[in-house]
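As you look at this complex, bear in mind that one protein chain is not there, while each of the others sits in place.
Letters A and B mark the chains as written, and numbering starts fresh at 1 in each.
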Amino acid sequence: MKERVDILKCEVHEEENPYVPERARIIRKYDLTNDVRFFQVRLCNHEKVMEWTTKYKPGQFMMLSIPNVGEAPFSITSTPTRPGIFEFCIRKVGRLTGKLFELRENDFVWLRGPFGNGFPVEKMRGKDLLFVAGGLGAAPLRSVLLYALDYRERFGKIYYLYGAKNPDEMLFKDEFFGMKERQDFDCYLTVDSDPTGEWPYDIGVVTTLFKYVKDIDVENTVAVVCGPPVMYKFVVQEFMKLGIHEENIYMTLERKMKCGMGKCGQCVVGHKYTCIDGPVFTLWDVKTIRNLI
Amino acid sequence: MGKPKIGIYGLTGCAGDQLNILNCEDELLKIFDIFEVKSFVMASRAKDESVPLDVAFVEGSVSTEKDLEELKKVREKSRILVAIGHCAVFGGVQSMYMGCEAWMERYKKVYGKEDAVTISPPLEPRPLSAYVKVDAVLPGCPIEKEPFLKMAGLLAQGVIPKNPDYPVCAECKWKENECLLLKGEMCLGPITNSGCGAICPSHNIGCIGCWGPIEEENFAAGIALLESKGYTLDAVIKRFSIFGGTERGEKLAKYIESVKGGCNG
Partner (left out) sequence: MRVFKMEKGNLVPFLRSLEEFGEVWGPVKKGNSFVYAHEDPEKFDLSAIRTLIPAKKFFLPKVATILKFKNGAWTDNRECKKRVIFGLHPCDLHALNIYHEFYTRIYEDPYYTSNREATLIIGLSCLPDDNCFCNLTDTSTIEEGFDLFFTELDDKFLVWVGSPRGDEVLAKRKDMVEDITQNDIKEYIEWRKKREKMFKVDLSFTGLPEIVSASYDSDIWDKMGAACLSCGTCTMVCPSCTCFDVEDEYDIRNDELNRKRKWYSCFFREYSMVAGGHNFREARAERLRLWYTHKLVGFMSEYGEPACVGCGRCVVSCPVGINVLSVVRALTGEKNDAFWAKTEVKQL
């Protein structure tokens, strides 16, 4: 046998390290509500722009870094059907987001990803789609909604129901108002209350919009709900009333994450790691894996 | 953007935290290089109190009207206020719970009469957070060099640091120490904030808790554990009180009342 001098290997291939973030530039930002801001970012490395922005799935998330502050997961609110950029809707809640809100256009952030399972867009083909969003839940939902609209012919009926606390809390108001004009799908918007007195659409919690949902083929419907956990119970009840099966009801969940790759453990629920087995789960998952919501 | 302007101040305490900043001898030039030090009386008489500060480090507890007045002034002109040392963060040994008597009774016991000290009217010793908003804390009695430099580094980058929220035991395990509690020693590791690097247990000395109580201290279980090792409730409570500060003091008082049905005098 020929002797190997070095039995133990000590090699570092930097390009293989999924922990190293890529630099991206904030190209646009504006406030959606008083504490939620829209960020459009573009990778600085031109060679990676198209690869990164066409290959993700709606419902996936990116790990966003700000040096010195740290890293956290944010769901992508843009769609791979409109590549070139990533968009995020971010609420100012902690140290990292606080720092993010201090950044200006042309400043840098660092990204890695995409991570997570995303919505089952292939399974959704040919099905009726019922999207229900509440508050900031419109952020991850917008990705799959825009995706479905960009591939309109692949899906049956599409309903989008969105509720916010009041008109000022509604994300992407102009965009959704524009969608109401479209003939090829149904978009219904509501606010819990309207202090402005100028709200042109429904008033009431999001479940009140279910009265508009008609003629869907429940056996062939995929329902998606995104919003604050308190809302899930009530929306799920409406789905069940319609007769949608629990394996066809999807929701996306929030957890603390430090790696995005099923290693750091901080997003664990039961034996599932939200970052790799989620963040999109079915109602069946939620019922079996206790503590999920 | 110019260098961040900082000030280092001391209220009632032993000034050991300021001293430990001065003791960072190898890094002192660096500190003066990355920050514009506007006030640090222990290091230099030259000071400028007229400018707003990016960061103020304050040590000591609020124990007199004068302390309170100075603290409010510092708070007003500083963007970030950092409490350094146990006194500033938790109230210090002087704020420990010593019994159910009112604070003034205790004061009279020590000084003989109510108006014994005349420089400034006394207040019951409290941490800074009892009076003003505190943006970051660095506990320890006194503060340690490495955690201070770590904190200074982030502050120089414009970031407000955050301490770990877990007990000394974690760092003690990283040091691969044998557990002192298992050997029957009195050690407050499980209920004390980490960050010190488990210095005392690494030298076979039980933790005395100088980084203060962790947010979620299970001191009822801590007391039960130490009692099971043969320590009396009084001995345990005394150890808990030293660096327990105001808040734990109040919790302890409630606990003592519930188990002993009265005051721990």
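Criterion: a residue touches a chain if its C-beta (ideal position, glycine included) is under 8 Å from a C-beta of that chain, and two chains touch if they have at least 3 such contacts.
Quick caveat, the model's predicted, so the values are computed rather than measured.
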From B:A116, B:A220 or B:A235, residue that would touch the chain that is not displayed: B:A220
Residue ranges of chain A at the interface with the undisplayed chain: 1, 3-4, 6-14, 16-21, 23, 65, 67-72, 91, 93-97, 108, 110, 254-256, 258-259, 261-266, 268-271, 276, 290-291
Chain not shown, touching residues in chain B: 27, 30-31, 34, 149-150, 152-154, 156-157, 159, 165-167, 169-170, 173-174, 176-179, 181-182, 189-191, 214-216, 218, 220-222, 224-225, 228, 251, 254-255, 258-259
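What we mean here is this: only the chains that are shown with their structure count from here on.
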Distance from chain B to chain A - Cα centre to Cα centre, in angstrom: 42
Residue ranges of chain B in contact with chain A within the complex: 154, 157-160, 162
Residues of chain A touching chain B in the complex: 67-69, 95, 99
